[in-house]
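Complex shown without one protein chain; remaining protein chains in place.
Then we have chain A:
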Amino acid sequence: MNKYSDLPIKLASSVRSMRDFLDLLSSHDQCITWPDPVMPEPDIREICVASGQDVPGAPAILFDKIRGYPDKRLVTGVHGSWANLAILLGHPKNTTIKAMFYDIISRWGSEKAQLPRVKPDQAPVHEVRIERDINLYDILPLYRINDFDGGYYIGKANVVSRDPNDPDNFGKQNVGIYRIQPHGPDEFTLMSVPIHDMGRHMQAAEETGKPLKIAVMLGNHPAMAMFAATPIGYDESEYSYASAMMGSPIELTESGNGLDIQAHAEIVIEAEYIHGRREFEGPFGEFPGSYSGVRRAPTFKVTAVSHRKNPIFENIYIGRGWTEHDTLIGLNTSAPIYAQLKKEFPEVVAVNALYQHGLTGIIAVKNRFAGFAKSVALRALSTPHGLMYLKNLIMVDADVDPFDLNQVMWALSVRTRASDIMVLNDMAMIMIDPAAVTPGKGHHLIIDATTHMPPDPIGGDVEIVTPPSGPAIDALAARIRALQGGN
């Protein structure tokens, strides 16, 4: 095997925090410190957009010379390229997306969660504690992400909350990524909808009048950022899931307001729900590349802040793609759809739902007979994610790598007839599809780009070239890259 592959595997499992991960990335030239002073706007936005042009290899970027924020540090793009994800998963940084997809699939269902406890007085996150005169603008180097955002968003927080009706249930403790807009020095709105766990908790607090305390974690273990957004069951813990998927421990401690938080988070904002209060929230440049409108959103009061010494505020660039958001959640959007489909259709080979959270998806399937792939596509549309997100679905054969768009375009070019297209009118759709005539409703499109099979009179491909493929060719490709000097 190639001589580079062992090194990141050992190091990746020793990552306990975002800081450790930044060190690991730096050792692979995948984290840089921006050398010049920057203005909060527009410099940070422009640098983030520019780094998004290199989807395969962009580094994380640490800013420590932000004008007007002396001694404050910001990092963006931690999960912003395939190279950074490969290192996180313990692979050489030019590992293919397909290989990372199968790696995540192979980790699926692991139950080896390790969640050691650290006493609060020994947890790095509590090194500095602020309980009075809290000013988020003084603690965090906040800035406007997109031109017309309504405020200075915190876009990569892990938010912990517990069901107000079942506050002692660890499993029902939710960790999710929700966008946060500060409103004043110690208040913020949090965007969630009733179907999300956090939305359920807010709704329960609203209905019962019970208190809802939350902890907003910033600068998280890189596995938490990646896996906390994965749709899992309501009573499963995201901490357990992230630890099992990483195969390494995630150390927990307690926040000042009684929630389980990461002991090595950079910053934790403790807050309490303000019953009945709604403030104007938005717009915000969201993942389809369009602004969400202005709505009135639930509001929280900050009660305390804990942070490590010299903390690093981790934020994300999100807007018109490709952005870090797409890399961060793409594989974890694809994997559950694959797992759910595979149960009934073992012919499914791979699922690529990388594009705008799956608004376009590509599924590779071993075609069995004419029309088979269309039925698999219909099943994909009834998976929990497919229901609202899989708007355009392209079906390809097993000999096409759905993560290689050149191959997908080949299949579209040579295996599709106009009659291979299905349009399903007036189905459920996410609210923020920019193409929607009626938000929340729309058409789903299936393009069957698989081979024509019997009883179709063509009965299979016309003398298609079959180039050599499989592990031997993949190994040769890896060897070519290694000979080139990359790792």
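Quick note on the criterion: a residue touches a chain if its C-beta (ideal position, glycine included) is under 8 Å from a C-beta of that chain, and two chains touch if they have at least 3 such contacts; residues count from 1.
To be clear about the criterion, contacts and distances are computed from a predicted model.
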Protein name (UniProt record) of the chain left out of view, among "Molybdopterin oxidoreductase", "L-arabinose transport system permease protein AraQ", "Cysteine synthase" or "Vanillic acid non-oxidative decarboxylation protein": "Vanillic acid non-oxidative decarboxylation protein"
Hidden partner chain, touching residue among A:109, A:276 or A:485: A:276
Chain not shown: contacting residue from A:21, A:101 or A:152: A:152
Residue among A:112, A:129, A:295 or A:479 touching the omitted chain: A:295
Residues from chain A at the interface with the omitted partner, ascending: 39-42, 67-70, 135, 137-138, 142, 144, 147-148, 150-152, 181-185, 191-194, 199, 202-203, 206-207, 209, 275-281, 283, 291, 293-298
